[in-house]
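Report on one structure; see the data block that follows.
Every protein chain but one is kept in place in this view of the complex.
Our next item is chain A:
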Amino acid sequence: MSTQDRPAASPAAGPTRREVYEAGVRRRANRIALASTIAVVLALVILIPLAPGWEDVKRAFFNGRVFAATFPGLVEAFVLNVMIFAWSAPLIALTGLGIALCRDTRSPALFPLRLFGVAYTDIFRGLPVVLVIYIIGFGVPGLGLPRPWNSPYIWGTLALVLVYSAYVAEVLRSGIDSIHQSQRAAAASLGLSERDTMRYVVLPQAIRNVVPANMNLFIALQKDVALLSFIGPVEIFRQAGVYKSLYANFTPYVGAALIFLALTIPATRYADYLMNKQNRERS
């Protein structure tokens, strides 16, 4: 796109007529986009407060007094979310990889492993996360485990790992499948064992291909950590519920949402960036 590509137009002659025209089109598009954005924002800002119940809604959801009183406590509770996320994510990645490899076994003798992989992903992707958390979080400790082995943190984490590793396994499997058969054939012709082929040829490419898809899963996990509150841990969502009950006001939920967004928006932006980068490299 540089000017050197077009020897006809010397730099001294300034922009070509085509460039002037295109710049004009761009400016016009920008002006229209700006005007329509302003119109939409103005309509929202003006019209919503005109609704008859706006004062009530404002008092119940956007109450400055309640927000100020509860926000520090919410931030404090959010630390627990981050901790649960931090120890769940690596476990999920490892288990997911294991299940994906189970499903990809090709030897007839390992058919039971393949069957296990299929059953695992089918079951745990098909169950609501909350149900798995209840069954494992209350059920397993109910078998009579002594403390601290009946802690809701342990079994709640296991529930999250079970469900999310099923999704991650499927994403990884799609990555493994995306590596063309000819690569395996080439590796075999070089004398690599099947195991080494997977380790050194297939997986490095497969995992790189599915990084953006897995980023989305981990963003979803960050939100689903809140479901552990069902079995006891007081993380941000539960803390917001406690404040809601004490103040009879929904503002703490809005505060919790803001804290979630502060983390998930940068993470989604980063995932988008990775995905775009990958698309550019491929094209």
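We take it that a contact is a pair of C-beta atoms (placed from the backbone, for glycine too) under 8 Å apart; a residue touches a chain by one contact, two chains touch by 3 or more; residues count from 1.
Here is the rule we use: contacts and distances are computed from a predicted model.
Enquirer: Could you tell me which of "ABC transporter substrate-binding protein", "Spore germination protein", "Ribose ABC transport system, permease protein RbsC" or "Methylamine utilization protein MauD" is the UniProt name of the chain missing from the displayed complex?
Expert: "ABC transporter substrate-binding protein"
Enquirer: Just one of A:Thr105, A:Asn150, A:Ser174 or A:Thr268 touches the chain that is missing; which is it?
Expert: Going through A:Thr105, A:Asn150, A:Ser174 or A:Thr268 one by one, A:Asn150 is the residue touching the chain not shown.
Enquirer: Suppose we count only contacts with the excluded chain; which residues of chain A make the list?
Expert: 53, 56-57, 59-61, 138, 141-142, 144-147, 150-152, 229-234, 238, 241-242, 244-250
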